[in-house]
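Okay, here's the structure, questions in a sec.
Coming up: chain A.
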Amino acid sequence: MIEQEQSVFLYLIAFLISAGVYVILNKRNLIFILIGIELIVNGANLLIAFFARSESTSNGQILAIFSVVLTVCEVAIALAILLSIYRRRQVSDLDQLKEIGND
Partner candidate 1 sequence: MQNLLSWIFLFPLAVAFALLLIPSAKKSLFRVVALITLGAQFILSIVLLIGFDSSLAPSSWKSAFQYVVKVDWINLSLASVGNFKIQYYIGVDGISVLLVALSSLVLFIGVLSSWNMKEKVKGYFFLYLLLSSSVVGCFIALDFFLFYLCFEFMLLPMFFLIGIWGGKRRSYASIKFFLYTLFGSLFILVVMIMLYMGVQEEGINTFSLAAMMDGNYLTDAVLNPESDGYFLGVPARSLAFLFLLVGFAIKLPAVPVHTWLPDAHVEAPTPISVVLAGLLLKVGGYGLFRILYGIFPDLTAKYSGLLAFFGVLSIIYGGLNALAQRDLKRMVAYSSVSHMGFVLLGLASITSAGIAGSLYHMISHGLISPALFLVVGVIYDRTHNRTMDCFSGLAGKMPVYTFLVALFFFAGMGLPTLSGFIGELMVLMGAFTSKVLAKWYGILAILGMIISAAYFIWTLQRVFFGKYFVRESAWEPHMKDLSPRELIMLIPLAVLVVLFGIFPTWILDFSNETIEFFMKHLSNSLS
Partner candidate 2 sequence: MKLSDQLQGIINELGAAGTETTLMLGAIILLVFGLFQSKPIFIKLLFAATIVFGIYMNLRPVESGFYISTALYLDEQLVYFISLLLLGGLLILLFPRDQHSVEFYFLVLSLLVGCSFMLKANSLLLVYLSIELVSFVSYILTGFNFRKQGFEAAIKYLLFGTLSSAVMLIGLALIYGTTNTFFLSDWTFTLFSSIGSQVGLLFLCFGLLFKIAIFPFHVWTPATYQAAPSDAVALLSVAPKLAGLLLLRRVLLACELTLDHWVTEVLLVLGVVTILVGTFGAIGQNNVRRMISFGSIAHSGFLLGLILAPSGHFDKEAFWWYSAIYVIMNIAAFFIVDQYERKGILLSSDYFQSQKSVWLGAVFTLVLVSLVGIPPLAGFTAKLFLFSSLWRSYQVDGQVLQAVFLFSAVFATVASLFFYLKVPKNIFLSPKAFSQNGFADFSLRSKFIATLFAIILLLAFFVPSSVMNLQMLLHNTHE
């Protein structure tokens, strides 16, 4: 039971992370990419939680909680920047951002 549960958990984590990778690689919309990253972060969080499940201290849980909080901050900043970009450029596809470069 425990063995099975463990392996299911780990497969899920691997699935979440690789799904995130797929999304990041495949999608072009910035928000989509953010979603992909969220998937990876969640995988990582789940991993922490998984490791922390049997620990006597609550360190793991706290790390996971902090990571959730930080992700929210991140998304907030990302959206603020996105908004600024959109205000100016009316694009949300990453590919259309190519102003910087070597000329």
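Candidate selection criterion: all candidates are chains of the complex that A comes from, given by their letters.
Convention: contacts are C-beta pairs under 8 Å (C-beta built on N, C-alpha and C of every residue); 3 or more make two chains touch, one makes a residue touch a chain; residues count from 1.
Just so we're clear, the structure is a prediction, and the values are computed from it rather than from any experiment.
Peer 1: Out of the listed chains 1 or 2, which is the one touching chain A within the complex?
Peer 2: In this complex, among candidates 1 or 2, chain A touches 2.
Peer 1: Taking the touch rule as given, give the residues of chain A at its contact with candidate 2 in the complex, in rising order.
Peer 2: Going through chain A, the ones touching candidate 2 are 17, 20, 24, 30, 33-34, 37, 40-41, 43-45, 47-48, 50-52, 55, 57, 59-60, 62-63, 66-67, 70, 73-74, 77-78, 81-82, 84-85, 88-89, 94, 97-100, 102-103.
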